[in-house]
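Remarks on the structure that follows.
Apart from one protein chain that is not included, each protein chain of the complex appears where it belongs.
Which chain is which? They are A, B and C, in the order written, and residues in each are numbered from 1.
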Amino acid sequence: MSSTIGNSIKVTLFGQSHSKGIGVVIDGLPVGEEIDLEQVQSFLNRRAPGKSRYVTTRKERDIPSIISGLVNSKTCGAPLCAVFSNTDTKSEDYAQHLDIPRPSHADYPAHVKYQGFNDIRGGGHFSGRLTAPLCFAGAVCLQILKRKGIKIGAHLFSVGNETDTKFDPVAIDDALLDEIARKQFPVIDDAAGKRMMDVIESAMTDNDSIGGIIECCAIRLPIGLGEPIFDGMENRLATAIFGIPGVRGIEFGTGFAAAGMRGSQHNDAWRTDGDRIVTSTNHHGGIIGGLSTGMPIILRVAFKPTSSIGIQQRSVNLSENRECDLTIQGRHDPCIAVRAVPAVEAALAITLLDMICS
Amino acid sequence: MSSTIGNSIKVTLFGQSHSKGIGVVIDGLPVGEEIDLEQVQSFLNRRAPGKSRYVTTRKERDIPSIISGLVNSKTCGAPLCAVFSNTDTKSEDYAQHLDIPRPSHADYPAHVKYQGFNDIRGGGHFSGRLTAPLCFAGAVCLQILKRKGIKIGAHLFSVGNETDTKFDPVAIDDALLDEIARKQFPVIDDAAGKRMMDVIESAMTDNDSIGGIIECCAIRLPIGLGEPIFDGMENRLATAIFGIPGVRGIEFGTGFAAAGMRGSQHNDAWRTDGDRIVTSTNHHGGIIGGLSTGMPIILRVAFKPTSSIGIQQRSVNLSENRECDLTIQGRHDPCIAVRAVPAVEAALAITLLDMICS
Amino acid sequence: MSSTIGNSIKVTLFGQSHSKGIGVVIDGLPVGEEIDLEQVQSFLNRRAPGKSRYVTTRKERDIPSIISGLVNSKTCGAPLCAVFSNTDTKSEDYAQHLDIPRPSHADYPAHVKYQGFNDIRGGGHFSGRLTAPLCFAGAVCLQILKRKGIKIGAHLFSVGNETDTKFDPVAIDDALLDEIARKQFPVIDDAAGKRMMDVIESAMTDNDSIGGIIECCAIRLPIGLGEPIFDGMENRLATAIFGIPGVRGIEFGTGFAAAGMRGSQHNDAWRTDGDRIVTSTNHHGGIIGGLSTGMPIILRVAFKPTSSIGIQQRSVNLSENRECDLTIQGRHDPCIAVRAVPAVEAALAITLLDMICS
Partner (left out) sequence: MSSTIGNSIKVTLFGQSHSKGIGVVIDGLPVGEEIDLEQVQSFLNRRAPGKSRYVTTRKERDIPSIISGLVNSKTCGAPLCAVFSNTDTKSEDYAQHLDIPRPSHADYPAHVKYQGFNDIRGGGHFSGRLTAPLCFAGAVCLQILKRKGIKIGAHLFSVGNETDTKFDPVAIDDALLDEIARKQFPVIDDAAGKRMMDVIESAMTDNDSIGGIIECCAIRLPIGLGEPIFDGMENRLATAIFGIPGVRGIEFGTGFAAAGMRGSQHNDAWRTDGDRIVTSTNHHGGIIGGLSTGMPIILRVAFKPTSSIGIQQRSVNLSENRECDLTIQGRHDPCIAVRAVPAVEAALAITLLDMICS
């Protein structure tokens, strides 16, 4: 179903951009796990708007209220529900009418699908605001994964045509992941980050937006996680990742570049590493045949440029069935990929914990 | 679960490369749909091995036996089960022991996951042979979709660094799709096809393999198919597509290239087309916010080079825990992307019919 | 998963008896349906405690707060979330320790399952309090079903050995269902109701409790709803009904009594009724082979006596591993079947709407 994901751990998102609140129910978490809500808040702050000039200046109160599921800060087996209030929204009963669908937003297909009854205020249930409860669930799962020795990290790999250094797929440094997570602008190479910021700055100057790519990794996974065919790690991770607004592609390991390679280049030789069996290279990105190999999981996610731009665009006035101009007002992220970094980590964390607990 | 996909239409694959048979159960098909088994066979023949020098020369009898689900060639509401015999496999009771895992195959993680009990003959349940029943299910769904006016087609977009023409995302020609489906080598531009064949030939000469990309489309979908967040068209399609062995990435519309674009370039303006609302361009690939827009669905799928190559590789002798050389014998596709073209169409067809019937 | 039910309409319950709140997320409701919250409240009041001497005198504020999913009181396609505050609960951080499990409560198996981390305050997630959000979801579904011409009603069929009149399975009167719903004590025959109240009174006098049976019906269902085998109406309805605490059995139509009958007595002859095909009798309770026949759905649900009684009982002190006496304090329903009447209607409504919308 549209708003629920997971098998043994089920995560259900609810809320619209302008409803009374938004939130999440997490069912099936392992019991007795202490959840440090300050750490959760720190994670949420990484996606919070308003923290730099490269993200929207809107202020949202992203402090979750825990409705259920914790006893003395520990998971108790009952579903964990958290709600975020949408404090700055207007009265619920104002008239709503979709006149002119915004280009590259879901306005028009949603209008058709929901026969005009969908909540159009701020994108409704399609809003990027729903990544707040997603990040909440991710932050909870990350704490549990960490106790199992598993770590997840991500960085902004590219903005426009400016690229960061890639993760070393064979040897990812724990300390590096921590360092990136603390950065205002989450890149490995700060010089590359500076160039990316310039690209964003330039787009902002033109009332325009820009796309980007996020690279994400998970390390120290057990071997053999996942299932063949339709329930493999790639299938499951892709399902979660495409739940983040604006994603247009996903690749694992060497990804699309593998299509240009020969088998002798792409194959990763098995080798011994003490008692362990590992691969010398990691083109496979930690997953073969849907199963984890124990090598770092590596994936990259492409984000389109923010659809809301200040430049005048063409659209259609639906009630009059005629083409017209449209200029979108308001404060928007010039590059959604920037704030999406923790959302990608969250989607990965939720899925991996679910697979581990199955 | 690993071998089942779908909500209203559930497709369950079974079988191993060397079990008595492989097959599929399709539950939830709309009733009264006439299934032309000759057309199904024609579709299956498109993935059949041995039809050209660019695919494996192994002979497999890919003629399905219909066990249930049809009455007078029409779907009857009961699950449709088809079984393919694995006629050329050996006795079931020979000893099996995994000594040396093949690089970039699931041998090793499966060995760990299944504690050595998995069927290692021919890759077992991880074998590309399972795309035969997948294609059967796809062929059935394609016939039903066709009656609803929906058409699906795919071509080999690249092999190595040689690329075909892309589909025109705004105006895909029905006749072109038919034409590609009839070709021995499924490309739009035969000159590009010739260059791709040369690339494959060259890899074969070197006992090597080569990767490739498939581009797939679906036209005349209704508007508003799909769901927000986790059950969108991208999530659902990715789940199905990653069920095909060897897939390393998927992108929709402009895909990864969108990450290098500005919003003003990537946004697709809405315009009128008689009574219909369409977009002037189709960077969004027919899907926004998980919902179909009525524009052609466009996606590209990256396949890694065939993992089985004739060149000597390094691996590990598991029982002795020491590194060793390995040379894989046997006939293998030099480029799995070639025969995967109908499999990608099948995965798309199964998913779209499921979404339409929900 | 434990707290979610449904296919096309997914209902997820959350909360514990003493958490900050309890609630429900309903995903997949048809759009544009006006939800009259006053009617919802009226329905909730039917299960509210404290309204008569035959139910617990505890006061709970059962006024739901709508977090999301409605725009101008109409369903908008996004999940509908409602939260009830648990206003009279104590601080979250008091020490909890299960010393002595209450007989016939889930205390002990939950203690083992959750390794002592489950919320033991008031039964936690196992509490009958969770029927409040269940009834909320049911009340919403009932309004939508009503617009489709479908009506659901239930009465207390027995308490102890005192029984009410049964529904006439062939001809259920709409007005009768409305009348029962308005009654303080929901029976058909008020004289029987008086005898039942006396049975409850007598149990209360002895600090004891008493069991009961609820009979429920649904009328004007379309023919052919449901699926064969595992997804039939009985399977689906049983899954929902056993979600209500205290249920020990369910039967459809003539139910267990059918086991004592001959085919010639139990078979329901088909007959014409104008354009319609109906049955002369309704031993089948509106369901054959998992499918609705268009005749009234009839089912009965057995509730055990309330497990919390004021009489001294034997149990075990877990920390000392020795048997001991236990006397349960507090106000409890002497007969949970009384307040469960709307919960059974709700479970039926949720399931039927889900099946209709599939």
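Quick note on the criterion: a contact is a pair of C-beta atoms (placed from the backbone, for glycine too) under 8 Å apart; a residue touches a chain by one contact, two chains touch by 3 or more.
Values in this document were obtained by computation on a predicted structure and should not be read as measured data.
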- Message: Out of C:8, C:68 or C:293, which residue would touch the omitted chain in the full complex?
- Response: C:293
- Message: Using the touch definition from the top, which of C:54, C:126, C:167 or C:185 touches the missing chain?
- Response: C:126
- Residue, one of C:64, C:169 or C:232, that touches the chain absent here: C:232
- Write the list of chain C residues that the hidden chain touches. 1-5, 13, 101, 103-106, 108-110, 112-114, 125-126, 130, 158, 160-161, 203, 206, 208-213, 223-225, 227-232, 234-236, 238-240, 242-243, 245, 247-256, 258-272, 275, 277, 279-280, 283-285, 288-294, 302-309, 311, 313-316, 318, 321-323, 337
- Pick out the residues on chain B that sit against the missing chain. 1-4, 8, 10, 12-16, 19-23, 25, 27-28, 31-32, 65-72, 74-81, 83, 92-93, 96, 110, 113-119, 121, 124-125
- Since one chain isn't shown, list which residues of chain A touch it in the complete complex. 7-8, 78, 228, 358
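In this text, only the chains that are shown with their structure count from here on.
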- For the copies chain A and chain B, give the interface type as same if over half of its residue numbers appear on both sides, and as different if under half do. same
- Message: Centroid from C-alpha atoms only, then distance chain A to chain C, rounded to Å. What do you get?
- Response: 39
- Query: Once you find the CA centre of chain A and the CA centre of chain B, what distance in Å lies between them?
  - Reply: 27
- Note on the structure: Residues of chain C that touch two or more other chains sit at 8, 78
